[in-house]
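This is the structure I have questions about; it appears just below.
Only one protein chain is missing from this complex, and each of the others stays in its spot.
Going by the order they are written in, the chains are A and B; count residues from 1 in each one.
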Amino acid sequence: MPRVRTTKALAQRIDLNYFKRQIPLRRWRFWLCLLLPLASFLWIGWKLAARDYRPYSSGPLSAGHVLLTRDCTTCHVAEKNAVFTEHASDKACKTCHDGPIHQTIQVREPECGSCHIEHRGASRLIATSNQSCAQCHANLETAPGSTTRYVKTISAFNTDHPEMAIFRATSPKDPVTIKVNHYVHMKKNLLGPNGQKVDLECKDCHRQPASREAWKYGSTEAMPVSTPAASAPAIKADLYAPDPSRALMTMPKFTEACSACHLLQFDKRFAEQVPHDKPEVVRAFVVKKLEAYIAAHPAELREQPEEDRRLPSRPAPPAARVVTPAQWVAERTKEAESLLWGKTCRQCHSITITEGQPLPKVADANYTLRWLPRARFDHDAHRGFACASCHPNALKSQDSAELLLPKLATCKDCHAPGPAHVESRCFECHAYHDWSKRKEVTPTYRPSVLHAQVSSPNPPGQ
Amino acid sequence: MSTLFGTFLGPMVQLTIDGKEVAAPASATIFDAARAHGITIPTLCHMQNETPVGVCRLCVVEAGGRVLSASCVRQVENGMKILTNSDRVVAARKTLLEMLMADHPSPCARERHSGDCELEMQARNHGITESRYPKRYFTRPKDDSSLAIAVDHEACILCDRCIRACNEIRQNLVLGRMGKGGGAGIAFDLNNPMGESSCISCGECMVSCPTGALTNKRIAGTELPIPAGAVPAEPEDLLELPVFKGVSGTFLEMNKGAIVKRVFNAGDVICREGEFGSTAFYIAEGKAAVSISTPMAHVKTSGGAAGWFSRLTSSLTGRDSDVRDEETSQTYIPIDASVDLAYGNPVAELGPGDLFGEMTCMSFYPRSATVKALTDCTMYEMLRNVLDILLKNKSFRARLGKEYKRRALETHLRGVPMFSELSPDFVERLMDNVKLIRLSPGQVICKQGEPADSFYLVRIGFVKVTESFPGGELVIAYLSRGDSFGEIGLLGAGARTATCIALDHVELCKISAEDFNAMVNQFPGVRRGLQALADERQRQNAERMAALGTISLDSFLGQGLMEAQSLLVLDLVRCTRCDACVRACADAHDGVTRLVREGQRFDQFLVATSCRHCKDPLCMVGCPVGSIRRRNSLEVIIEDWCIGCGLCARNCPYGNINLHPFEVMGDDPNNPGRRIAMVKQKATSCDLCTEHAEPSCVYACPHDAAHRVDPRKFFAELLGTKVV
Partner (left out) sequence: MRIDETHRVWLIASILILGAATAVYVIYALAAPHGPSGGSTIGLVFGFTGFGFMIYAGLLGARKKVPVMRLGRAQAWMRGHLWLGLLALPLILFHGGFHFGGPLTSILLWLLIITVLSGVFGAVLQHYLPTIMLERVPMETIYDEIDRVREQLRTEAEGFIAELSGGGGGGPEAVEVAADDRLLAGGASAMRPRGGGSIQYGLAEQEIEPVRSFFETEMLPFLQAPDAKGSRLGDDTRAVAAFTKLRMLVPSVAHPVIANLENLCEEERQLTRQARLHKVLHTWLLLHIPLSLALLLLSVFHAVIALRY
């Protein structure tokens, strides 16, 4: 008799309460549903009880703050009036850092945390986004009653950063008074010292102060020491040139860059050159040299005219004269000075000879060491480049009034957003805090990491 | 000698019997004369108390004529010479016996039971072991329809004794002859099966029958076990009871084990609701309280879906938590006694002369109520055959019929709001004219299309109402105790609109057409109510008929899906077997699910085991308290007075009905006055969650896999049928 398979027979095999029983699948589900949330609850609770807030950290701290990883409360402090929140407020930052104000006329002062984003890993805290600056500078306002000379809208370097201020003047020019024709100097086969033909390189004149390389075209003999007044101005180290020995180029000194070719001979009787110094010093030197010469060669006092080789129709040369040493010196000095002031010195300097003034006035060199007072530029960081790749005009410039400073476009070739370019955010060149107004802060932080090691209860530094 | 016949018998004659001179009254037969003088002539068809007919011819004797004479009818004459044992006579007897034995199913029932089949005895006495004649070539039937008497026409020798017993002695005029020649036989009424005839099971024919043609039917394997304190009822005592008057004493003697007398003390529980039984009780003395002790409530179990921390701690919810919007105010609960129980207070009283447990006894339905003795009682507990005798007994029917009629008319008729305005006078008049008719299982009450001539109230039993349509028969309803039918025909065209068949032993109150018309004419309210009922029924029938279509697909039918009005199908392509439907069902029904996610598949669907609200609701047949019923022709619901007998669960062919145990506090039978927790049961089945817009299982399935559908519409594409 075949097996029956009717609805009733099938249904009556089933216990009607089967769905209320626990089967392995449901049991597992139940226990897992109980245990997993419980485990997470316990984990949270345990961390809370141990006052370990690290799970809540939204990312690793920057390199400078890494020691604070376990001391969340150092920064996350409750403000007086805050009910619930414990954000990392300015107050917390200022327990260790001073953040001097940017400009006194600024309209609002953003919070430390709005520009310096923590918990982003070991990146530099200083690496703020353009927005941090643009929050004011995109539409610059100043405190009522004050004005600013800065452009109103600057949002990013690659978009609307204005051209260098010097270039925005009506007729931008280099105020330097030393006349240098770069084009001539950069020609090939120049007449060099000792009659050789030379090719000049940029670095033969323009170097970083820390450079120890020998000046090729500097003077070999000991030159009289220049007076401090004539020495090149020193570059003060500040935020924008923290290491002046490398960031900017020195002013080329005559004795280092020029003197090998540009000889300061004043008289054919002497091989020596006049010192490269103020006019009075030069005059004193010339006079001294002449006096010493005439004392040694009194025969020169008699000025023997040369054999007359002129044509008969010409008037006769003057008769021989005998002059006093003083006269002779004066005459020769006059000759030397006219050579010097009129030709030699004037070749480079701006000399003003005023009637009635015995000595000419030499204009101050007015050499600009720092073209960008409010931005940081470091030649050392750019040492991989050939000078001409940024200063192409230097090779062609014939006028020293021509500004050889590269325009912004040159910078933008490399400093642009994108993977194949270099940092172009504001902080790369500019700083917010006016560090000249820096105040000292005495931090009281003691890292918990060291708790076990530090025996003295006093924090370091006190 | 003449004293044997009494002095009034008249003149005597002289004759010789077997050489012996005897004197006998002139009107005596040879047989009687011989018997008076100690000579026994073998007979088969002759009984002393019946008019002799001389059909068997076994009693033939030589009387001096050319032919042998039947001694049972031949009167004595003067000078007769009778030879009762001559060779010729003996040869004739032997031949006769051989011929009779040829067709006799030896050993017949009587011979097997008591060894005293007269035919076989005679055959043995005459040394006949085998018959030389062939058996007749066709078989005569057996008739098992009577509850008390088994009929085996094979064993019948047409001796006519039973006919004379029934007609002459008892004058019930049920038995008669039919047919002729080889097809001759005995017939009940117009050759009806005995159980469907007007036979009242008095047993007279049975005690008359010489062979095993009419034998006492024993209920297979049982005699009533006699419980402590009971004695088998003695037939003499029984015959003293007025209700047994007219019953054959021999018959009662034969059925001695089937009725016992029991005495109960006040407070004894006689029977409990929900138990199965096979006996009925007749109260001779004393009073008993009949009640339903199962609480009127729906099943509730707590701890629904989380089986983790619950066993089945059941409790019950009151009616208001399971209220349906169409609240039919049920005023009474029909039970298996001559009273009905009021819904609000289900307690009633039975007294002497009352009979209860009929349905249990006749049709083996579970007990419908608990009966407890109020005073000390004497009761008779009887099996089916004795009950049958009782119920058919004229005097019983005369006495109790009136009571039944009264109660039927009062509770059923006037209890129904529609009939409540009938005046007491009219009811009295009805009572006289109303007939109680009994029907046996399968008997047709009325046929579709016949002229309508009566209105019926069902007193006991189940009536199946069917209507035929081009594709077959459609079951319209099952009517049980308290229901009425027949009004559509009477109010309408005058022809029956449906066929009504008795499913089991049914008793109806039949109200004739004149009385019915008088009723509706006199009481317009009744007419309106009946008309409304008729219209409603006709509308529902029309709906059903119209929606039938002519589908015949084997597997569709094979699973019985055609029968269903609403199937719960689970789309197995979408179902993830997550049990959300089952949990929802359990949640909606206080922790007890009405749905099992098992069953057979049809196409890609699983036909879940959940009530199909069949057109032919087999579950409804047999409910002893009528608590499983239909509402609005769709959903089958189980009311809260279900007594948990489990019949509907057995009847449902799909296993959609389940029983749930629950604990209630009840009286401790061992410690009267104390209460003890008892486990009872109630049946549950899907009720389509009608209080919501959508069944909960469908609502809760997250994968849109569960659907409650009308199978013919839903599967119409599959079956290629037009959706009507």
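Operating definition for what follows: contacts are C-beta pairs under 8 Å (C-beta built on N, C-alpha and C of every residue); 3 or more make two chains touch, one makes a residue touch a chain.
Since the model is a prediction, treat every value here as computed from it, not as a measurement.
Visitor: Name every shown chain in contact with the chain that has been left out of the document.
Guide: Checking the complete complex, the chain left out touches A, B.
Visitor: Just to verify: which one of B:V76, B:I270, B:V596 or B:C642 makes contact with the chain not shown?
Guide: B:V596
Visitor: Tell me which of B:H46, B:R164, B:R537 or B:H660 is the one touching the absent chain.
Guide: Residue touching the absent chain, from the options given: B:H660.
Visitor: Which of A:L10, A:V176, A:V198 or A:L339 sits in contact with the chain that's absent?
Guide: A:L10
Visitor: Quick one: which of B:R583, B:H613 or B:R708 touches the chain that's been left out?
Guide: B:R583
Visitor: Among B:S106, B:S293, B:T499 or B:T609, which one touches the chain that has been omitted from the display?
Guide: Answer from the full complex: B:T609 touches the omitted chain.
Visitor: For review purposes, identify every residue of chain B that touches the missing chain, sorted by number.
Guide: Considering the whole complex, chain B reaches the absent chain at 305, 311-312, 572-577, 579-580, 583-584, 587-588, 596-598, 601, 604, 609, 646, 649-650, 652, 655, 657-661, 692, 694, 696, 699-704.
Visitor: Could you pull out which residues of chain A are in touch with the chain that's been left out?
Guide: Answer for chain A: residues 1-5, 8-19, 21, 23, 25, 28-29, 32-33, 35-37, 39-41, 44, 53-60, 72, 76, 84-88, 114, 117, 119-120, 128-132, 135 touch the chain left out.
Following the convention adopted for this analysis, only the chains that are shown with their structure count from here on.
Visitor: Need the CA-centroid distance for the pair chain A / chain B, whole Å please.
Guide: Going by mean C-alpha positions, chain A sits 119 Å from chain B.
Visitor: Quick check on the complex: what are the chain A residues that touch chain B?
Guide: Checking each residue of chain A against chain B gives 5-14, 16-17, 19-22, 30.
Visitor: Which chain B residues qualify as touching chain A in the complex?
Guide: Listed in rising order, the residues of chain B that touch chain A are 303-308, 310, 312, 559, 579, 582-583, 586, 592-593, 596, 598-600, 607, 609, 652-656, 658, 660.
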